[in-house]
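Note that one protein chain of the assembly has been removed; the remaining protein chains are unaltered in position.
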Amino acid sequence: MGLALVKEQSDVAKPSGAQPLPVLQLVGVRKTFGDFAAVERIDLDIVEGEFLTIVGPSGSGKTTLLRMLAGMEAPSEGNITLRGELINDVPANKRPTCLVFQSLALFPHKTVGENIEFPLKVKNIAPAKRKERALELLRMLRLPESYYGKNVMKCSGGEKQRVALARAFAYDPDVLFFDEPLSALDYKLKKVLEKELKDLHKETGKTFIYITHSLEEAMVMSDRIGVMRAGRLVQVGTPEEIYSRPADRFVSEFVGEVNVIEAVKSSAGEWVAAEGGAPIKLKLPSALTDATKVAVVVRPEFLRFVDKPGAADNAMNGTIYNEYSLGSRIQYQVRVGDKTLLVELSRGNGWKGTLDTPVLVGWDATDAIVVAA
Amino acid sequence: MADVALAAPRTESQSAPKRTVAIPAGLRCASPVILFLLLGFIAPLLTVVAYAFATPRSFDVFRSFTLENFATIFDSSNTVWMSFAWSLAFAFCTVVLLALVAYPIAYGLNRVFGKWSGLISVLFVFPLFVSENVRLYGWTLFFIKNGVLDGTLKTLGLAGGPEVLFTPGIILFGMVYVYLPFMLFPMTLGLAMVPRDLVDAARDLGAGRLMIWREIELPLAMPGILIGMLLTFVLAAGAVAEAKILGGQSVIMITHDIEIAFTYSQNWPLGSALAVLLMIIISGLALFVMSKLDLDRILGKR
Partner (left out) sequence: MDMEKRRSGLFIGLWTGFVVLMIYLPIACGALAGLSRGRYFGFPVKEYSGEWWQRTIDSFEIATIVQNSLLIAGIVTVISVVIAFFGALAFARYEWKGRKLYQKLLLLPIFFPQPVLGLALLLWFNSLGLAPSWQTAAVAHLVWIVPVVTLVIAIQVYSFDPVLEDAASDLGASRLFILREITLPILWPGIWSGALFAFLLSWGNFPLSLYTAGADSTVPKWLYSKMVAGYTPMVPALGTMSTLAAATVLLLGGLAMMLIRRRAAE
């Protein structure tokens, strides 16, 4: 087992490579607690060296899925294999995987150094060698070497995060799991650490599996994202795919604030708004050819104000009743009938209107996503 | 990672039912305590119950069954009910007085003393480690003729100390003295369960001191206060040392009667019958109060 952790850049197996070997494979994995199925028949191949994020609201089963992968929970049905070997009943301490806990689970009675050395002590590695390795890891995580003897409880939130990562790397696992470790940090620090984590992933070439409820976090870091809902994986794809081609309304709404306009097929075979009955131009995906009711999803940045109905494929009359500054962008809330639509414009293109004035909100059919209602 | 042992891959499907249900870890850890308490606590109590139904003045336990012992106790000519009455009355008064004595201190430990709370708590814990007879005997030396109080007053040219020893009042005083920690600490835990924010919020909403105390502090601290009251009542109802050392046997407590039956009169069945009656009162009360409490919340404070 080589202790060299930072691989040469060229060695890093990229998920985009030709048919890479799945490091972890899930086949029909299901977990039930009594009558309740926390995870429902999941099939998933996790590619060597990828950064996969499982995202979903609380109670979607993502934590249970992670605990099964880490070996803290055995699946009720189905198989989990690691490099082709069945590991369903292999306990956590016999798996070459490591979990970074939400609470980080740093040992409060041990110093920073002792925390990092813990997995090496388990393996009976000589103290001098342990220390050498711990210092190496401190450097890698950009912590000063003087932190070696520091009380771990006296570290700041970001420092604790790095110690937890160093400890996980000291174990030298094939796969690292992360259970929302950044959720307790403030926004700014979170942004910094997200980037660092991504860098570490690139440097080490290890497989990272991250779970979070924040798709924003997932988008920044991941090679692939899996969206979970009620124990099922609803969609797995690159951030770009999840963003621009959400599999259904749930995924599209999960990705961020969206405008959803329901459309129905009229007796004449035309698509019209379910509310108001105005005709709607849309591009129907082939899977929905037979549908009679669909949801048209338009992101706020694809809506704009137009001066006349023909300026966009679709246009609706409404009234601006509020505006919010989002930094570089401005968001407008527009009342259209009983609904509220969100329009987002960059500050430079700021619309010079006043509140409570009637406007025409428009969008093009190519900018809208049509999903099953 | 070659040194990490992986289980050999299984050939059969994984849909087989889970392995047989193992004993939960909690029960495994609890079993030594449970076993010990069954043998050291429950079994002795059952023995007492068995003796209570044995032939009077005999040691024929488990071989005879009679209600004679209880008949003796409830006989109208028997004055043992006086001892019950004294014990329960003392216990009741002890609880009331201790609640008044301990509440300000418990409040202080939570809200006033700050970093000194730990040290002050130790001052109150320590007497638990000195046997009660030594401490009570100190009071005898204090109140006795030519004792500390009497001597001091006489030195000051006064008439000397009052004759308080060997009266019911001093017995009550002794009980309040001995059982103070048993009221104070549950009460302190109880008051610690009152979130600071709630009191501030109530004040912010215009509530006065009395109102805050009655509507917020008291109800939320109640579990701890109840435990303290129960504990002191139970201990005081079974107390005997105070009456013997300070009371000079001017009052006979129920435990004293039980002890006499066990020792001087060698009538174990009668003593057991008395003990059973005391146990019924005490455990009835204890089980009733405890059924209303959630210990995790009182001790936990996660």
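Each chain gets a letter, A and B, in the order it is written, and its residues are counted from 1.
In this section, a contact is a pair of C-beta atoms (placed from the backbone, for glycine too) under 8 Å apart; a residue touches a chain by one contact, two chains touch by 3 or more.
From a predicted model like this one, the values you see are computed outputs, not experimental measurements.
Note on the chain not shown: across the whole complex it touches A, B. Among A:Ala105, A:Ala230, A:Val260 or A:Ala274, only A:Ala105 touches the chain left out of the display.
Take chain B: the residues that touch the chain left off the picture are 4, 24-30, 32-34, 36-37, 40-41, 43-45, 47-48, 51, 61-62, 101, 104-105, 107-108, 112-113, 120, 122-124, 126-139, 141-142, 144, 146-148, 150-152, 155, 177, 180, 209, 230-231, 234-235, 237-241, 244-245, 255, 258-259, 262, 268, 271-272, 275, 278-279, 282-283, 286-287, 290-291, 295-296, 299-302. Although one chain is hidden here, its contacts on chain A can still be listed: residues 70-72, 91-94, 97-99, 101, 103, 105, 107-109, 118-119, 121-123, 151, 167-168, 171.
FYI, only the chains that are shown with their structure count from here on.
For the pair chain A and chain B, the distance between C-alpha centroids works out to 56 Å.
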